[in-house]
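Dropping a structure here in structure tokens format, bear with me for questions.
What you see is the complex with one protein chain gone and the rest in place.
For clarity, chains are labelled A, B and C in written order, and residue numbers in each chain start from 1.
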Amino acid sequence: GAAPEETEESGDGAASDFLPCIVSDFGGFDDKSFNQLSKEGVEKAADELGVTAKEVESNAETDYAPNLENLVAQGCNTIASVGFNLSAATVDVANANPDIDYILIDDAADNDFDGEKDAEAIKPLLYDTAQAAFLAGYLAAGYSEADKVGTFGGEEFPTVTIFMDGFTQGVDYYNEENSADVEVVGWDGETGSFTGGFDANPAAKTVAQNIIDQGVDVLLPVGGPIYQSALQAIKESGEDIALIGTDSDLFEKDPDTQDYVLTSILKSMDLSAYEAVMASANGEFDTEAYIGTLENEGVGLADLHNFSDKVDAELVAEVDELEQAIISGDLTVESYLE
Amino acid sequence: MTAAAEAPLVSDAKRHVAVTSWKAPAIFALFTVLFALLPLFGPRDGVSTFRLVADASAVIRLPDLVLPSNPTAWVCVVLMAAATVAAAARARAHRPQPLWLITAYVVFLLLGFLAWASAGGTLPMIGLLSGALALATPLIFGALGGVIGERVGVVNIAIEAQLLAGAFSAALVGSLTGTPWLGLVAAMLSGLLVSLVLAVFAVTYFVNQIIVGVVLNVLVIGLTTFFYGTLLNPNSDTLNSPELFPRIAVPLLSEIPVIGPVLFDQTVVVYLMYAVVFVVWFGLYRTRWGLRLRAVGEHPQAADTVGISVIATRYANVMLAGAIAGMGGAFYTLVSNPQFGREMTAGAGFIALAALIFGKWDPIRATLAALLFGFATNLQGVLSVIGSPVPSQFMLMLPYVVTLFAVAGLVGRSRPPAASGQPYIKS
Amino acid sequence: MSAAEGSPSVQTPSRWHDAMRRVTTGNGLIAVLAVLLSLIAGSILIAITDADVQATAGYFFARPADTLSALWHAVSGAYVALFNGAVYNLNADGFVAGIRPLTESLKFATPLIAAGLGVGLAFRAGLFNIGGQGQMLMAAAAAGYVGAYMQLPVVLHLLLAIVAGVLAGGIWAGIAGVLKARTGAHEVILTIMLNHIAFYLLAWMLATQGVLQAPGSNNPKTAPMHDTAILPELLGPAFNLHAGLILALIAVAATWWLLERSSLGFRFRAVGENPHAARVAGISVGRTYAYVMIIAGGLVGLAGVSQVLGTVPTGFAGDIDAGMGFDAITVALLGRSSPLGILAAGILFGVFKAGGFSMQAAEGVPNEVVLVVQSLIVLFIAAPPLVRAIFRLPQPGRRIVRKPKRAKREVTA
Partner (left out) sequence: MKLELRGITKRFGALTANDDIDLTIEPGEIHSLLGENGAGKSTLMNVLYGLYQADEGDILIDDVEQHFAGPGDAMAAGIGMVHQHFMLIPVFTVAENVMLGHEQTRLGGRLDLAAAREKVREISDRFGFHVDPDALVEDLPVGVQQRVEIIKALSRDAQVLVFDEPTAVLTPQETDELMSTMRQLRDGGTSIVFITHKLREVREVSDRITVIRLGRVVGEAEPTASNAELASLMVGRSVELTVRKDEPQLGGEELVVSHLTVTDAAGTVVVDDVSFSVHGGEVLVIAGVQGNGQTELTEAIVGLQDRATGSVLLGGSELIGRSVRDVLDHGVGFVPEDRSVDGLIKEFSIAENLMLDRSHGEPFVRHGSVQIGTLDDFAVEKIDEFDIRTQGPWQPAGRLSGGNQQKVVLARELSRDLSLFVAAQPTRGVDVGSIEFIHSRIVDTRDSGTPVIVVSTELDEAAALADRIMVMYRGKVVGIVPGDTTREQLGLMMAGMSGDAAGATGANA
């Protein structure tokens, strides 16, 4: 390639010296899930600000505190921590260095469970994913011809089961409303099917396979890359099974899924993280907890894309109505966030 | 000696007494009692359906096997009790326990348990078995690599590294070249490379083999994760989306009820696995290669004194072992899922290690051990799908608990190749 | 496999073993060169990831100096960050802030030393304890339960939590030891299986109210430890170094005494070197296996204790072992299963761990580089002839053939 001019400006004056930073939970930034989405949000903000974000990965619980402390030492202005696991360490660091803005994703920063945030400088970002999953459950139940829909998770974490809970409630609601008898395979509200990890490996695939063997025609895998295993199992079954994505719109994120993905349960961590970082950069940071809901579009249901003509327009309308009902509070979806 | 032969001898024959082992009947009795507690305290209503065909397209169609759950469980308890009595009778009579009795007992136990656990549900037998096979396949490759390594005297703790390196390069090369075949070759080569490092350090530099193995695991996790993060993931369209091997149904064989679709509707990697199991078994016990390999692993100096190069034999076979384990790695990214993920083998190499010890360093037994593990894993998967009241964490524990019991209860002492782990140091 | 029969340092034939000891311990140079070689290898990875290097490499032939300078900046920057983050922070104002990284390294070394002792002790008795993960998890569970959910007076609380953790680790390892002693099952399988069982058992406990899950929480995580159960900070609140280090040092001394001076340790070593002769001399091999696993598990348990009561006293989740059960194997082997060696190896690893965070934060160097450098160091240190060959140092005297060993018979416990 051609060499650039010798005289290099160290950025234009407009680029601020604002430094946004982010720490991942274990799983790393390429987990195709919350770490990745949050990072995308922070990066987007950094791009707009013309700066480079500092990104550090944690591989274990003992890494959180040193990672956060090192970021503080690096002079970060905003630090985003991803996941409930980082909560306690973030609280500690935030109390020790209160002049930095902290964003804590997926946790209320209340480790003594007194209903109060434990550190002033933290802005918790929470997502009532159950609301969106409820819609997905209703949609799936309506779509299912086999009257059987399935779901499974990576590990039994609340951030995982909240999807499965909402989904199951949606199916139940469908059954009530339409006196139908759609069954959820893989989760009964208490126990269910888990792969034991978040790897797209043979274990995840056989779990998907086992659920498919029960005759479901909609499948909701919850937990990062394990959707790939589900997709593969669906392909190999040779049957007409729809896939529901989580976190972001699978249709757009992974083109391989386009023929299979009915919809996705959105959890807009990218967006809220982006907004929080921008607010911090612009001096508008507030530490009020943010709860993503259908109402503020922090969670939602993705477009049906290729499936729009396969799903009854009537069903779609019902789902829309339900969404409104949830937003208006006429209908409540239960989740651990209450 | 001739004089002695004519003279009155003090009885020439050694006396034999029968050894009475109450182990089998005791274990049988224990499990019978434990199992009887299930239908007793947790009676289940309804029927259990065992589905024996994969889908409507099967040529030979078997009807579903429908059994009333609780009664079936009780019948099995009775049959198990009968087997226990039979075992006890044989033990009293100082006779050994035949394989058929043990097999029968295990079948009753399994059938009873499945009937009880799947009350009201449908148990897809083919899914259960083919899932078990899928879970076992990489373990089998890994365990075979371990068997060869240890049989030639080099402990292969680096199976995990070989699997992971195999999975990584299979994904990378498979994506770059667009053909899974080259991906498979790359997997074998990278497994081979890992074991070449093992050989250099362990054989040439006499470094403790366990150190090298443990360290190689860390090294390969580090390298693959590093390149995944810096190379594969950012360019996942071009570098991390290999094409998978297609399933190929073997004509006729795949039509055999139940086992046909399980064993003979698979990808080429699985067929290769059958071949490798056979070849390793045959080679190990029937060929010059195997004889020399085992000699070097049992008594390297003896092998040396008959002109076999211990060093060369160890190098060649350790590398072969790596290539085989590498194939197992390819299963992850060329059969199971068309993408590499960080540390995606998730400790399978250690399970393979356990399988090869469980299998007493024998290719067939190690394969069976891996299959048992796969079966236990998938059984828990199927049971948790059809609805088990047990918390998921306990279900996920099942295969490990089964292995623990199997090793402690049934296998017991096992003898590794005598020189396994020992460097061969020559002047 | 070999681990079943003898510790690595002892199973190699004595003459070679001795030669090896002379060469390596007598030659600090090799260790330094090994570290140097590994750092060079690490530099390659650092250079690959560095954006400036990538950019300038594009026009390398037009202006190679750019690439070289970018290379230098990337690599030196990373290693300076490592030094700053792990040994002494040159940018800090004042000694107190400057020395903090060293205390961080010691903090990370603490569990590695304790767990390394557990693995090393088992090695010396001829057992390969690959079950550090499970032992740490169970110890963490027990210590965490006492620490977070029991109310006790000051000193007693901490003591009880420590004892509970050490006991739990000992019991968990003891299961493997007793099963091996009674049934002859191979400890490698047993401990691997117990790792997974412990993992899921802890996962269940963490997800269950009334066991380990923080009251009122839905997350699989415990409540924070009570103040009375937290290992005191050694150097005041400015540092994270906690009394776990003292415990680890005591454990080093105790293990040294146990192995080198005590009668029980004598039996451990006897069984590790030659179980047949030990049995003939009236030492119960099975009993020894059980004891050694229990003590080894207790030592590993101490690592778990130090994690939950010292390093992360704010409550823990399911991966509190942080992979140290396996790191401990490397530490034990690098330390040649001797307590002092393990102490040194543990500190070296602690340094890399602490430095890794700072390299990542300051220079964006991925964590895995540290893993790679660490593993290479171990390999090179273990193979002095290779290092000599690379640096063209003279090789010491030729080696010798050992007498063949008879195939070992199985020992009945």
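Throughout what follows, a residue touches a chain if its C-beta (ideal position, glycine included) is under 8 Å from a C-beta of that chain, and two chains touch if they have at least 3 such contacts.
Note that the structure is predicted; figures quoted are calculated from it, not measured.
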Displayed chains contacted by the hidden chain, counting the whole assembly: B, C
Sole residue of C:Asn274, C:Thr314 or C:Gln360 that reaches the chain not shown, by the stated touch rule: C:Asn274
Which residue of B:Ala24, B:Leu144, B:Val382 or B:Ala418 touches the chain not shown here: B:Ala418
Residue of B:Val53, B:Ala303 or B:Met327 touching the missing chain in the full complex: B:Ala303
Chain not shown, touching residues in chain B: 1, 3-4, 7-19, 283, 286-289, 291-292, 294-295, 298-299, 301-309, 418, 427
Positions on chain C where the hidden chain makes contact: 10, 13-15, 17-18, 257, 261-264, 266-267, 269-270, 273-274, 276-284, 397, 400-401, 403-404, 406-409, 412
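Assume only the chains that are shown with their structure count from here on.
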A-B against B-C, pair bridged by the larger set of C-beta contacts: B-C
Rounded Å distance, chain A centre to chain B centre (Cα mean): 37
Touching two or more other chains - residue numbers and ranges from chain B: 225, 229, 391, 393, 396
Residue numbers of chain A (touch at least two other chains): 156, 196
Of chain C, residues touching chain A in the complex: 58-59, 62-63, 66, 85, 104, 108, 200, 203, 207, 214-221, 223-224, 240, 307, 311-312, 314-317, 319-323, 354, 357-358, 360-362, 364, 366-367
Residues of chain C defined as touching chain B within the complex: 1-5, 8-9, 11-13, 16, 20, 45, 48-49, 128, 130, 179, 182-186, 188-190, 192-194, 196-197, 200-201, 203-204, 207-208, 326-327, 329-330, 333-334, 366, 368-372, 374-376, 378-379, 382-383, 385-386, 398-402, 404-405, 407-408, 410
Residues of chain B that touch chain A when the two form their complex: 55, 121-122, 124, 127-128, 130-131, 134-135, 137-138, 225, 228-229, 233, 241, 244, 247, 331-332, 336-339, 341-346, 348, 377-378, 381-382, 384-393, 395-396
